[in-house]
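Data block below; observations after.
Removed from the display is one protein chain of the complex; every other protein chain stays in position.
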Amino acid sequence: MTATSATGDALLSYDDVLAAYDPALGLEVHVELNTASKMFCGCPTEFGAEPNTQVCPTCLGLPGAMPVVNGKAVESAIRIGLALNCEIAEWCRFARKNYFYPDMPKNFQTSQYDEPICFEGWMDVEVDGETFRVEIERAHMEEDTGKSLHVGTSGRIHGADYSLVDYNRAGIPLIEIVTKPIRGAGERAPEVAKAYVAQLRDLIVALGVSDARMDQGSIRADVNLSLAPKVSAGSTAEAPLGTRTETKNVNSLRSVERAVRYEMQRHAAILAGGGSILQETRHWHEDTGVTTSGREKSDAEDYRYFPEPDLVPVAPSREWVEELRGTLPENPTQKRARLQAEWGFTDLEMRDTVGAGALSMVEETIAAGASPQAARKWWLAELARRANDAGVELAELGVTPAQVAGVQALVDAGSINDKLARQVFDGLLAGEGTPEEVVEKRGLAIVSDEGALSAAVDNAIAANPDVAQKIRDGKVAAAGALIGAVMKEMRGQADAGRVRELILEKLA
Amino acid sequence: MTAITCNTRVSAAEIAGALARGETSSVEVTRAHLHNIERHDGAVHAYLHVDAEGALAQAAAADERRANGAPASALDGVPIAVKDVLATSGLPTTCGSKILQGWVPPYDATVVARLKRAGLPILGKTNMDEFAMGSSTEHSAYGPTRNPWDLDRIPGGSGGGSAAAVASFQAPLALGTDTGGSIRQPGAVTGTVGMKPTYGGVSRYGLVAMANSLDQVGPVSRTVLDAALLHEVIGGHDPLDSTSIDQPVGKLADAARRGAEGDLSGVRVGVITELSGEGYQAGVLARFQESLDLLVEAGAEVVEVSCPSFVHALAAYYLVMPAEASSNLAKFDAMRYGLRVLPEGVENPSAEEVMRATRDAGFGDEVKRRIILGTYALSSGYYDAFYGQAQKVRTLIGRDFAAAFETADVLVSPTAPTTAFKLGEKLDDPIAMYLNDLATIPANLAGVPGISIPSGLADEDGLPAGFQVLAPALADDRCYRVGAALEAALERKWGGPLLDKAPGLDPSTGSGQVKLDQRNGDAR
Partner (left out) sequence: MPDTPGAPAESGGRVQITREEVAHLADLARIDLDEAELDHLAPQLSVILESVASIKGVAGDDVPPTSHPVPLTNVFREDVVTPSLTPEQALSGAPESEQQRFAVPRILGDEQ
């Protein structure tokens, strides 16, 4: 079955894709390091500074300026490599990748070519309890580019009258992590892609080497996808990889999954119609959920790489590498097992937590004082639903673990109940301050004034004489109707247990 | 203008001595040189930009330091000219190219910062082949510099401006840069001294790179001791240059003074077989042999050494250098600084079209040749055969040097195969032009230091020739010691500095001055 996307791409139904093709994934993830200074100069790296205030002769590419490597960035690169089970090069060089683009000040990117600092690693990725081993080809050091603002009627790059460039981001250290082709994921390819990026992000967070904010571009994923004709069951032979497309700058976990699925369906429709895939870069559009054609790309893209003569080789001593290995956080699988035991989660609860991308948030919420079950409840029930409604990742929703723990603390103290807590989250999302401030501003605290409560109970009894009589007659279960009436009058801000006690006292 | 009382023909060391003794002031010395610039530079065109006001202000500050008994350095107050390839904050830096016309850097090259810290007033920026690409200074977008020995001839290149400024007494000192001989070859053809330090010995931060793995900043002067004094000011580790060697610069002036005493007993001087004979002008070879004999008289032992890979040096150089240059010059794209040219007849041109039009209009022929050659050498499919192979030849050349330095303490050759040729003679014959650097290029490929000192005038044309002394990496002191010994011996033989023989500049007749002044009038 074929459908048509918003932009006119023919899309084969997902089931039909899987019946005929095996997807091969390749992920290139750029991680912006959180060093204080840039990769090759001492300019600061703060996000959101006024334009062109964090630039110097070096990162602006002024004639004569020279780069000097930030040692901390090398250290972070090695730690990322070790955490991904990579080999660490004994000797490697930076290389120039030559191409012209206005947001790249030197018209070459200082990167690494055939001598990456980290190579040949792997990461085990879990999807619905099943483990996929993603092999890492390399992780190398490079620098970021500036940012352009396109001025004109369209506001986009195409059809702009001119552009305005800010080089604050130029020269911020990047680690590019490239997987080998990931095959055999079948129908789960989109989830595997998402889970890989999510787990990589968690790893980066645990290493503390990046802000790891996909929404701010500090982690950016490029998704390579190709389809190969499905091999018959039982055959060990692998069909050769098909022509791939590279979808650039997929900037949320959810989009990674959607972009893979979209490209699978788009490729399949073309292949099924007897067409062939154009090797090109594609752009992902978060709003419409489609990819569009970018630049045609050939394998022989002539970047004229050569060793950067202004930088000397990097030769990390084995002692240094081992010292850095000692600073690694525990690996994700071990960590999960430990946390599950500590929190007393069932397998299902744990799997749901991981699947929702909530592991690190739950962990931080517990660390901030909430009970494991409370933390899980808020993130998986309440906040996951809101994130889903808003079409964003949980981590990008805008509520922090500390805030969630704060809300639960108010519940535990009896200041609010669960229902009021939901209104507190409304306030937090609206940016109304801390949980306490939201409760204060919105007047959400439970009324503990016995007089007001007693009056409300009296009113409810008076308004519902039949119900009151039933309770007097011993049908205690009927109290629920009166509690509801009291809560309504109190606009929810009452402790339902205390209300029940008062009703039973008065009608005893 | 006040009367010029200062003798501008003396060396920088002598000027420094006079300043230290209070016999003259920096303002006076600086003014005298500015006066010479005014008189002669219309004809010579050594300078692209003169900063009289800035130089005099720096000179006044130097005088104040001297008056307070706190000079910033031995050369405090001695004025200097700076090659226009070095970034000078507040002063235009064009690299001899139209594409950088009017660019004023917001920062100083490390060597410039060190000049300022040491108190040397900067007279101005000197002419050069565009982006240092050339051996004649004819590839400057702002017109050629002329050789003070014969104004119809080239002053060498790329640093013809710095050499000519020093040779015509428009500056006692200058900074040059040397990628394949751009300090030494102009020194040879103008009868001045030029030193290319060990790669990494002087910071390249702020030097607009032609070929990063070959470029080196160095002193240009009239005497070996002056070069050593200036080298001590600019040399030494710079954390802003990753290729800078983290070692003290060494006692170079002491080495020069020791050399001038004339005793070279026990010094083994290696004559490089491959850098002599065919292609070398007879008069240049005669002066070379004469110098060699003087070294023997001073006690040196002469040995013949063979460096077989040197025959491939020129080819390796003309692959490595353009490859690096093609990438370095990509930044000149009309987006952030420099020239912006809009293509003709294109409505609302794209950034891409503006880049192409600007680079076509802003770069000269030689720059385009090298960019295209370098782009070719780095292209996939050609990389291994050309750039990769050239990098291997560098290894072989380094090995040849290592082997030669087993049997010799220094290696010597003529600096350039010929004396100064006529303007225009080789302008459109790249290969002929490239052959000028035959003897100087191996040092750049291997990173070793080399100095050129005047060896006399060739019999055929009466023009200066140069004698090159090469030493192992970080043994720059040997260049100064042997160079100063030879300089002393030659000057005894000549009865004074070679520049006294320069026809146009002979103070005893004054005719040269008149000639220069006339040209000055014509040119302006």
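As written, the chain order gives the labels A and B, with residue 1 at the start of each chain.
The definition used in the following text is that a contact is a pair of C-beta atoms (placed from the backbone, for glycine too) under 8 Å apart; a residue touches a chain by one contact, two chains touch by 3 or more.
Note that this is a predicted model, so its numbers are computed, not measured.
K.L.:
One chain isn't shown here. Among A:Y196, A:F306 or A:F425, which residue touches it?
P.N.:
Touches the omitted chain: A:F306.
K.L.:
So one chain is hidden, and I want to know which residue out of B:S213, B:T418 or B:N436 touches that hidden chain in the complete assembly.
P.N.:
The missing chain is touched by B:S213.
K.L.:
Which of A:Q54, A:T179, A:S255 or A:Q493 touches the chain that is not shown?
P.N.:
A:Q54
K.L.:
Out of B:T243, B:S276, B:T419 or B:T440, point to the residue that touches the absent chain in the complete complex.
P.N.:
Touches the omitted chain: B:T243.
K.L.:
Could you list which residues of chain A touch the chain missing from the display?
P.N.:
35-37, 41-44, 50-57, 60, 62, 68-74, 91, 93, 95, 97, 99-103, 109, 113-114, 145, 148-152, 157, 160-167, 248, 281, 283, 294-295, 300, 302, 304-307, 309, 311-316
K.L.:
Take the complete complex as the reference. Which residues in chain B touch the chain that isn't displayed?
P.N.:
103-104, 106-107, 198-200, 213-214, 239, 242-243, 245, 309, 312, 314-316, 318-319, 326, 330, 333-340, 343, 348-357, 359-360, 363, 365, 368-369, 371-373, 375-376, 379-386, 388-396, 398, 430-431, 434, 445-447, 473
The definition used in the following text is that only the chains that are shown with their structure count from here on.
K.L.:
Under the definition above, what is the set of chain A residues touching chain B in their complex?
P.N.:
On the chain A side, the touching residues are 57, 60-69, 96, 98, 100, 102, 105-108, 161, 163, 165, 300, 302, 304-306, 309-312.
K.L.:
Hey, which residues of chain B end up touching chain A in the complex?
P.N.:
86-87, 93, 95, 100, 103, 105-107, 109, 204-209, 211-213, 239-243, 323-324, 326-327, 330-333, 335-337, 348, 351-352, 355, 375, 378-380, 383, 387
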